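One protein chain omitted, others in place.
Naming follows writing order (A, B and C), and every chain is counted from residue 1.
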Amino acid sequence: MYDNLGKRLGAEFVGTAFLLATVVGSGIMAEALADGNVAIALLGNTIPTGAILVVLITMLGPISGAHFNPAVTLVFAVKRDISGGDAVAYILAQVLGGLVGVWAAHIMFDLELFQFSQKVRTGPAQWFAEGVATFGLVFTILATLRARENAVAMSVGLYITAAYWFTASTSFANPAVTIARGFSDSFAGIRPQDVLPFVSAQLVAGLIALWFCNWLLVNRQSDASMQQ
Amino acid sequence: MYDNLGKRLGAEFVGTAFLLATVVGSGIMAEALADGNVAIALLGNTIPTGAILVVLITMLGPISGAHFNPAVTLVFAVKRDISGGDAVAYILAQVLGGLVGVWAAHIMFDLELFQFSQKVRTGPAQWFAEGVATFGLVFTILATLRARENAVAMSVGLYITAAYWFTASTSFANPAVTIARGFSDSFAGIRPQDVLPFVSAQLVAGLIALWFCNWLLVNRQSDASMQQ
Amino acid sequence: MYDNLGKRLGAEFVGTAFLLATVVGSGIMAEALADGNVAIALLGNTIPTGAILVVLITMLGPISGAHFNPAVTLVFAVKRDISGGDAVAYILAQVLGGLVGVWAAHIMFDLELFQFSQKVRTGPAQWFAEGVATFGLVFTILATLRARENAVAMSVGLYITAAYWFTASTSFANPAVTIARGFSDSFAGIRPQDVLPFVSAQLVAGLIALWFCNWLLVNRQSDASMQQ
Partner (left out) sequence: MYDNLGKRLGAEFVGTAFLLATVVGSGIMAEALADGNVAIALLGNTIPTGAILVVLITMLGPISGAHFNPAVTLVFAVKRDISGGDAVAYILAQVLGGLVGVWAAHIMFDLELFQFSQKVRTGPAQWFAEGVATFGLVFTILATLRARENAVAMSVGLYITAAYWFTASTSFANPAVTIARGFSDSFAGIRPQDVLPFVSAQLVAGLIALWFCNWLLVNRQSDASMQQ
C-alpha cells in the first residue's frame, strides 16, 4: 500500500465511484431494455457488477487495499491493519465516491441528477439477507487473503455475482453502496428510510465474520492482510 | 490441510452451507423473476452456483480440502487421502451444513422454514445423467489436481456451470446437496423419495471415475492430492 | 505429454466425448426451456460449451495435448509435433469419442439413441463462417502457446464462447464435432449432407492459419507446442 494518504483516498474515491456508476448505470440500462423480465434485468445488472469488481480490486488493491466498502474498512480497523483516523478518511472517500458514481450514471443516462429512491427494501428477511451477504463477503475477503492473496479480486467479483441472486436483498453488503443507492430512483435504488437498517445489519455481520475468521483461520502462518 | 479436525469440519460445514444457500436461494430468486421462462431461471441458478464454487474452493481448500460433497470424500477415503473416521465426520458436517444453508435461504426469502420438495426427479435417464455428472466431477477433480493443482477451484466451478445444462438432471452430483434439496419445495428441490437413487448413482459413478483415473493418470509423478 | 499412446488416445476419446455431450446436451436442455427465444437457447448452449473446454483442456492437456479436434491434430502433424500415425489414431479417437458423447446426451435426455439431423447448414456464407471460425481457433491456439502457454485452456474456451455468436454458423470449427452433430436431430445438429463442406472449410482454414502464424510468430524464441 502507498504511504501517501491522499493517493490512497483517491483510489478509494475513484474505485467506489466506478463501482456505483456500474451498479446504478447497468441497473438503468438493464431495466430499460429487459422488456419487463426482471430476471434478465438482474443478469444485466449482475454481470457488469461482478466484472468491474474484479477490475477495480486488481488495479487499485496495491494502492489503497481496494476496500470501497466501510464495512470492510471497519473490519480492517478492528484488526488494526489500518489506523482509526485513516479508516474514517477512507469511509468518507467511499461515501463521496459512491455519490459521484451515482450522479455520473444519471448524467450518462440523461436523468435528473438529484433523486431519492422510492424502492421499499425492508423487513427482517431483507435484514437477515444483508447479514448473510456481508458475512459472506468479509469471510470471502479474509479467507481468500490467507489462502491465495492474488485471488481476492476474482473471488470478490464472483462472490457478489452469486450473492446478487442467492440473497433476497440482492446483496448490497456495503454501507457506501447502500447510501449512494438511496440517491437513485432506479432499478438499484433503496428508499432513504430503509438505508439505516441495511447498514446496521452489514456492520454487525462484518464484525461477526471477523470473529468467526479469528477462530477458523488461526491455524495458519502470519496474516497476509489486504493492506500491503 | 489443517491438523485440527474441528476447524476442518467447520470449513466443510460453512462451505456446504453457503453452497446450498446459493443453489436454493438463487433458484428461488431466479424462478420468481423469470416470468415463466425456465431457461432464464436456469441461467440465474447456474451462474451463481458456478461462481460460489470457485470462491469456496479457493478460500477453504487449504483448510479442509473443500470437498463439500460426500461422493468426493468417499473417493478420497478409498484413495486413503483421508481416514475413514475423518471421512464419516466430514460427511456429517456436509449434510448438516447443507440443511442449514437451505434453511438460511428460506429465511432470507421469507418462506416457511421446514419444507419437503414435491418435484419429481426419477427414472433411468435421470439416474444415468447423475452418473455422468458425478463421473465428470470426480474426473475433473482428480485430473486437474494432477495437471494444475491451483486450477481446481476454477475447474470445478466451470464444470458444474456446464453440467447444469448438459445433464438432464441439472447435475446434483453431490449426496449432501441432494439430501438438502429434498428439504426445499422450490426451483432446486427434489422429492425425498427420489433422493436415494440419485445418491446411489452419484456414489457408484464417483467410484467408477476413481477407477478410470487410476488407469488414465498413472503415467505421472506423485499425486498432489486435494488434501494438503 | 505421455509416452503411452493408449492413454493419450483415452484422453482424446473421453475429452471429445464430454465436449460433445456438452454441446448436444446443453443444446437440448436450452432449446427445451427457452420458450422459443433462440438467443436465450444459444446463451444456454454457449456458456456450458466455453466452460467445459476450459475444464477439459486444463485437465487433459498434459496427457494428450487436448486437441479434441482433427483440424488441430492436422496442424500439429504438419508442424511435425505429432507423427502421422499418431495423428490418424488421434482423429479416430476424437470421432469415436464425439459419437459416444452425442449418444450419452441422447440417453440422458431420454431421446432415441440413433438419429440423423435435419437442420440445414449450407451455402457459401456458412462455409466462409466456418473458415473464419477455424482460422481464429487455430490462430488462438498457436499464438497463445507462444504468448502464455498456461492460458491456452482459458483462451480456447473464451474464443469459442465468442465464436458461437460472431460466426453465422455458430462456429463448429472442428471436424469431429461436425460429424458427431450430424447424428443428433436437436438444437446443435447439422444435416449429414452438409457435413463434408463444413469439414473441408475447417481443414483448409486451419492450414491457412498455420501458414499465417508461421509468418507472424517467427520473431520469437522456440515454439512451446501444445504437445508437452
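Criterion: a contact is a pair of C-beta atoms (placed from the backbone, for glycine too) under 8 Å apart; a residue touches a chain by one contact, two chains touch by 3 or more.
These numbers come from a predicted model, not from an experiment.
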Q) Where does the absent chain touch, in terms of which shown chains it meets? A) A, C
Q. In the full complex, which residues of chain A touch the absent chain?
A. 2-4, 7, 10-11, 14, 18, 21-22, 24-26, 29-30, 33-35, 37, 40-41, 43-45, 47-49, 51-52, 54-55, 58-63, 104-105, 107-110, 150, 157
Q: Against the chain that's been left off, what residues of chain C make contact? List them.
A: 36-40, 42-43, 46-47, 50, 123, 125, 128-129, 132, 136, 139-140, 143-144, 146-148, 151, 154-155, 158-159, 161-169, 215-220
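What we mean here is this: only the chains that are shown with their structure count from here on.
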Q: Please indicate which chain is farthest from chain C, where distance is taken between mean Cα coordinates of the chains.
A: A
**Q.** Chain occupying the middle, per Cα centroid
**A.** B
Q | Proportion of interface numbers common to chain A and chain B (over half same, under half different) | A | different
Q) Roughly how far is chain A from chain B, going centre to centre by Cα mean, in whole Å? A) 28
**Q.** Whole-Å gap separating chain A and chain C, where each centre is the average of the chain's CA atoms
**A.** 40
**Q.** Multi-partner residues of chain C (at least 2 other chains)
**A.** none
